[in-house]
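For reference, the structure I am asking about is given below.
Removed from the display is one protein chain of the complex; every other protein chain stays in position.
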Amino acid sequence: MSAPAVGAVPCDVRDLALAERGKRRIEWAFQSMSVLQGIRKHIIKAQPYANLRIAACLHITPEAANLLITLRDGGANLMLCAASPNSTHDDVAASIAKDYNIPVYGICGESQEVFDVHLRTVIASQPQLIIDDGCALTATLHEKHPEAMPEILGGTEESPSGVARMRAAAKEGLLGFPVVAVSEASTKQLFDNRCGTGQSTLDAITRTTGVLVAGLNVVVVGFGPCGRGIAARARGLGANLIICEVDPTRALDAIMDGYRVLAFAEAATLGDIFITVSGNKNVISREHFDKFKNGAILCNAGHSSVEIDIENLGLTALHRRQTRDFVEEFAMRDGRRLYLLGEGRLINLNATEGLPASVMDVSYATHALSAEYLIKCNGVLQKQVVPVPLEIDRQVARIKLESMGVKIDRLTVDQEQYLATWFQNA
Amino acid sequence: MSAPAVGAVPCDVRDLALAERGKRRIEWAFQSMSVLQGIRKHIIKAQPYANLRIAACLHITPEAANLLITLRDGGANLMLCAASPNSTHDDVAASIAKDYNIPVYGICGESQEVFDVHLRTVIASQPQLIIDDGCALTATLHEKHPEAMPEILGGTEESPSGVARMRAAAKEGLLGFPVVAVSEASTKQLFDNRCGTGQSTLDAITRTTGVLVAGLNVVVVGFGPCGRGIAARARGLGANLIICEVDPTRALDAIMDGYRVLAFAEAATLGDIFITVSGNKNVISREHFDKFKNGAILCNAGHSSVEIDIENLGLTALHRRQTRDFVEEFAMRDGRRLYLLGEGRLINLNATEGLPASVMDVSYATHALSAEYLIKCNGVLQKQVVPVPLEIDRQVARIKLESMGVKIDRLTVDQEQYLATWFQNA
Amino acid sequence: MSAPAVGAVPCDVRDLALAERGKRRIEWAFQSMSVLQGIRKHIIKAQPYANLRIAACLHITPEAANLLITLRDGGANLMLCAASPNSTHDDVAASIAKDYNIPVYGICGESQEVFDVHLRTVIASQPQLIIDDGCALTATLHEKHPEAMPEILGGTEESPSGVARMRAAAKEGLLGFPVVAVSEASTKQLFDNRCGTGQSTLDAITRTTGVLVAGLNVVVVGFGPCGRGIAARARGLGANLIICEVDPTRALDAIMDGYRVLAFAEAATLGDIFITVSGNKNVISREHFDKFKNGAILCNAGHSSVEIDIENLGLTALHRRQTRDFVEEFAMRDGRRLYLLGEGRLINLNATEGLPASVMDVSYATHALSAEYLIKCNGVLQKQVVPVPLEIDRQVARIKLESMGVKIDRLTVDQEQYLATWFQNA
Partner (left out) sequence: MSAPAVGAVPCDVRDLALAERGKRRIEWAFQSMSVLQGIRKHIIKAQPYANLRIAACLHITPEAANLLITLRDGGANLMLCAASPNSTHDDVAASIAKDYNIPVYGICGESQEVFDVHLRTVIASQPQLIIDDGCALTATLHEKHPEAMPEILGGTEESPSGVARMRAAAKEGLLGFPVVAVSEASTKQLFDNRCGTGQSTLDAITRTTGVLVAGLNVVVVGFGPCGRGIAARARGLGANLIICEVDPTRALDAIMDGYRVLAFAEAATLGDIFITVSGNKNVISREHFDKFKNGAILCNAGHSSVEIDIENLGLTALHRRQTRDFVEEFAMRDGRRLYLLGEGRLINLNATEGLPASVMDVSYATHALSAEYLIKCNGVLQKQVVPVPLEIDRQVARIKLESMGVKIDRLTVDQEQYLATWFQNA
């Protein structure tokens, strides 16, 4: 680890000289983070995190920086490490350390070893509250640092997969502290899955390929919240949508929205663009490669990079080559060419700047408020995965509405009473 | 009660001579009831209801008739009474009795007294299973016929308000048998609330008023499943939508779908058509009458007839008169005229033939399968409101898809394993 | 012809006693006719038709009545006959005569002979200006009453087919006076074809069949303005659309809007509902009857009743019967049943109350202003079909906007100059 710059907080970042650009990006993002803006005044006044040591393990982006700044201004002693070795924005990391005096450990492209060192460094600071994205910090704590556990009053988790792991641990009685499942807040679902993934996935496809989406057959594999969002945006661009599903209720749902639903084997012969968001592996696999039209574009916006069986695609193809940034061409034996975007990883995160700041805003404000909740409920909550309190979800929505200048109604006393009793008179 | 016709089953209907028209309508509806069609073969073969006495308390419509016929063909001994005094289609009731030999008690416009007699007649038949819509039969059983309870192995309930009452009863330990909440099945939500209410509400408005919806400001009060469905359909007709909500999360949801969200006091000044689906009372009330534009149309597709404060509207107006079927004009003191549709009752049910048969099909097939489930689980289920088993929900969706010729994928063994374990590797 | 009622204007209507209901409907329609409302003040003040004899040959509906009243109030001496033997609303005809003192000749269901007598009666009044819908009056004048021609200073025509005939006549030098092609005004195209036909066609289908449109495959044959309108509305109801076209440019247009385009032979195997708006004959014909799915619904909203080859459908079917109002069932030899709506006539006009009043408003206001234009330009215009002057088209749009409370911008002087010269600097 490089020595900290003289007079600066301890950190391990690419280059502090990048801080200026990072700062500009942090400030730009902040303008779209209206919920964080909205809770700042309260947090600064109430100092809910006063003197608390909070460790955050997040993708180091401009939006994450703004969460950290908010927590700091609410009294927290902070420490930040990267949630994965390749997701750090080095300019942002530099600015967090240099301009905001928050210790930060993350370098884009760091080795697994360095990544682990960063995690341990953060753990060594004896955190009392954990803000996690993907469970790396929480898992390391549980597996390797049982000594640090008693100090910790709770955690928050950003990702569905992190929550799933924690829930599995809790089921076996192994979770060491209560964790708030931020990933399941309804505002997060709305912004992140439906709106954020929808827009950014289509954005990534047009950026990387330059195709005109109107008039194309777009096949969406999986009609969960992300699939719905993507389908809506692709339709909005003039595509003809085909949905593939294994769940009959979701399939029916797609049909009643006017989409065509087909088994993938048939869809494979019709599609111009294929987007996987099924959350499962090999949904595009060996048996389908022969069916695709010449020029078909394959990409993934779902789970990890397993949805498309790339290994077998490579084995089946005569040869493969990079034709454009993020576009790999697979020349098939019969002359057809297939195009894989972004190596089958989450194309919406990899080929764009990531989710819009206003999307992350909703998540990160929920982290901040959930952290306050964990502190207030210290000792009361069980060592389980707990939902985001309805009141926080509503508060986030309310502040977002206010920031948009939207006014909504309130129930009258009469109406509240009526709601409480109507079924008795129904 | 009139004497049963010689040679016919006992019944109390308007006029058996209406049967021919009723039969034609029952058959017409059946053509759109593809799920009931799809489960018939199984039901006829399996005879799940063999020798069981089933009492149904339903709105007597062509679709209900087809449920009854299915149950009968599955071995049930049936008896049917009306779910409300004014909802019986007399021709259908006649045909149920005459053509299908099912005892039926319901006359459109019957007095409360006759309605009660009908309920008691059905109870007197000592039913073992209850199919209810609105809780009238179940409530009467609980309140007035405790002696009949021990025989009853369970019930199904169609309406949200019925389910709410039963849940309240169960909470106090008063529910006498398990009840399946058909109203909460996800296929029912999709078909009934989103698609059925959406289409039929706009249909009712255009039928009763003859307006061109394109270009109008349509205000939807309430953005629950029904409100969403209505908003989608009104937008599909070219309207500009304004949504009013008290729940900030729902309000935000509406905004992210591109709708305008306003407090009702402001929306009142802008709307051409107002549709209440809030589930609450007086959402259009005295303080708003002055704000409406001349010619504004008010209607309700939500809960009961309480959403619009009609009494006060009448008191505020200079005079009121019926201008067209289902359209009442209120002349205001300042010269404006407001139009109330269908006396503020559910306009989509009152001013059309009711929900499409394919909508009721999904509900009624769920009743049939839930009845089978109750019989199978006799003695196992607690005296609670229980959800429709996921498997039944999926089966309904699957049969509907098959009837549409839609094929969907199945998980491979590999994929099932992956789903079961992915969070461990996430 | 029955004798005119004592003290009333001469007329031939079903029954003057129907006038009360007719008057109520005329008034109701007027509320939606905001453009006619908007030009009334000017017309009453300017008296553009003062002492002019105007003969109108229109479908006798509440909206037509309001045009007549406007012309009368602008000084015209009027006479009205029906545009077809079966389209007269008898209550409206009665009210026009009784309540508004306008001579009217039309009885719903009148024989061709009576229809002709009515035309001749109107011609005998020596009209100076013709308002026509379908060319019956103009054609009769040209073919049988050359003596009446010199008096006539011009005409207006509502229907595309009428305009086509007149244009054909003009081409051969046979048109006796200038005719304004109201059917081609851009506001009329927008309101009538796209919005009016779109909404009313779907309305007619749901009324007559009760189907839930969501999730169905709807095949639209013809992607002209009407086809586009219908497709947009069906999509808005949740259908999956298939478009059939013979024109490649229009077909491509449909694809770029995200619709599926297929040859009809393939579409025939997929559709649940078929709507013809091609303007041609036998677009659904013998070779397709075998392809339809069981339960397919066929209807026409295009040209006359020739688009579906009903005669051959009848010959191919085993038997046919009326199952509901406007629904005829054709039982095919292989057991499938097909449903024809409204005998293949324009389903949107026949199975509903007709186009919304706000649609006809735009057309009829254009007739009124075009009549004024003809009078002003008397002697100047050639004996040709002439377009609606752009200024009238814009005036209609402007008044409609004003009636909706919509304000739009005006070009500044600078901007006008820039527009006039920009290409020189481009």
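A, B and C are the chain letters, set down in written order, and residue numbers restart from 1 in every chain.
Note that contacts are C-beta pairs under 8 Å (C-beta built on N, C-alpha and C of every residue); 3 or more make two chains touch, one makes a residue touch a chain.
What you see is a predicted model; the values in this text were computed from it and never measured.
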item	value
Option from A:22, A:38 or A:196 whose C-beta touches the chain left out	A:196
Residue in contact with the excluded chain [from A:9, A:114, A:168 or A:237]	A:237
Of C:28, C:191, C:292 or C:373, the one touching the omitted chain in the full complex	C:191
On chain A, residues whose C-beta touches the chain left out of the figure	24-25, 28-29, 31-32, 191, 195-196, 198-199, 203, 206-207, 210-215, 232-233, 235-238, 295, 323-324, 337, 353, 356-359, 404
Hidden partner interface residues of chain C, rising order	134-135, 161-162, 164-165, 167-168, 186-187, 190-191, 194-195, 244-249, 251-253, 255-256, 261-264, 266, 279-283, 303-304, 306, 393-394, 397-398, 400-401, 404, 406-412, 414-415, 418-419, 422-424, 426
On chain B, residues whose C-beta touches the chain left out of the figure	214-215, 235, 238-241, 252, 255-260
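Definition applied: only the chains that are shown with their structure count from here on.
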item	value
Of all other chains, the one whose Cα centre sits farthest from chain C	A
Length of the line joining the C-alpha centres of chain B and chain C, rounded to whole Å	38
Mean-CA-position distance for chain C and chain A (Å)	55
Junction residues of chain C, two or more chains touched	214-215, 235, 238
